[in-house]
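Up next is subunit A:
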Amino acid sequence: MAAVLSVRGLHVAYPDGTRALRGIDLDLADGECLALVGESGSGKSTLMRALLSLLPKGSRVTGSAVVDDGDEAVQAVGAGRAALRRLRGGLLGHVAQDPHAAADPLWGVGRHLREAWRARGIRPPAGAAEKRAEAVGIGDAKARLRQYPHQWSGGMLQRAHIAGAGVHGPLITLADEPTSALDAGLAATTLAVLREDARALLLVCHDLRHVAAVADRVAVLYAGRVVEIGAGVLERPRHPYTRALVAATPRPGHGLPVELPGTPPDGRREITGCAFAPRCGVAEKACRTEDPALAEGVACPVVRR
Partner candidate 1 sequence: MTAVLKRLAAALAVLATAGALVWALMLLSPVDPARQILLAQGDPAPAPSQVDATRHELGLDRSYPEQYARWAVAALHGDFGTSWRTGDPVAAELAGRLPATIRLTLVALGFSAVAALALAVFGLERPGGPADLLSRGLVFGGSALPVFAVGVVILEFVVVGAGVGRVVADGTWPGAVLPALPLALGIGAEWARVLRGGLRDALGAPHSETARARGAGRLRILARHGFPHAAAPFLTVAAMSAGGLLAGAAVVETLFTWPGVGRLLITSIDAGDLPVVQAIVLLGVLAFLGADLLAEGLSALIDPRLREKR
Partner candidate 2 sequence: MRNRSLHIGAWLLVAIALTAVAAPLLLPDPDRVDYAAELAAPGAGHLLGTDQLGRDLAARLASGARTTLGSVGAVWLVSVAVGLFAGTVSALAGRIGHEVVARIVDVALALPQTVVALAVAGAIGPGMWQLVLAMSATAWAPTARLAHTYVHAARDRPDVTAARMAGIGTVRAMAAHVLPAASARVVVLATLGVGQLILSLAALSFLGLGAQPPTAEWGRMLADSRHDVIAAPWLIIAPTAAVFLAVTSVSLIADGARERVDLGSRTWPRF
């Protein structure tokens, strides 16, 4: 299947000099769900924001990220007005982290949902909002949409966001930790709804168990790089970092979780060699000087041997 998103050599540096992404390469196939995992600060959210051009003013973005729906390829890096109009809300749907924070508290939920049309200068067709709401499992949509966000539960409100993100049938839905603000029980169903509703899904998620349930492939990010990518990454982690990540996740019957030692590198410093080497249990001398390339889905020459 053709890649709907192909990211090549994407670098992002924030205005304060922090290098959040240091050369990302990845592809997303049509209809696929790719989950991005990694510690805080590994660059997952930065990648999403870069695709939507939502980075703070003064950030430096280089490289390429092409969104291709088959008819038209749109470059998301340095996108101009026309490209942004195609991408935001059109080719790319976006579901935010905290459903309550992401919904304007002064607006009724219905208005918020209809805004998905109006933001693009389209009059929402009559009944379309209710139809979308019902499509994501919101019952009694007509009455409920008249209510305000603070009267909604987080899970339901997140469904409304999912409905809003999918209004224009986006090629790719970008979801930035959509369940982290929700109760555990709700998270699973909300994710299921999201997967069901989205065509291709780029999902940032902390909870590896949820990731395993919905993702077709997983990309592990560390210090702004993809260190491991593939279908069975979480079941058979190869990269030392992935292993540590998996080990840090509590699983019934697997004993106490093992906390990851050390801290991620300072993004403002120049990194030579493997960024994970200082925290790595299997690091060799060469790891400190040689930049490990991603090959066979893993960026670690040690484990590949």
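A few points about this structure:
Convention: a contact is a pair of C-beta atoms (placed from the backbone, for glycine too) under 8 Å apart; a residue touches a chain by one contact, two chains touch by 3 or more; residues count from 1.
These made the cut because all candidates are chains of the complex that A comes from, given by their letters.
This one's a predicted model, so the numbers in the text were calculated from it and none came from an experiment.
Of the numbered candidates 1 or 2, 1 is the chain that subunit A touches in this complex.
Those residues of subunit A that touch candidate 1 in the shared complex are 52, 54, 57-58, 84-85, 87-90, 92, 94, 96-98, 101-106, 108, 115-116, 118-120, 148, 150, 161, 164-165, 174.
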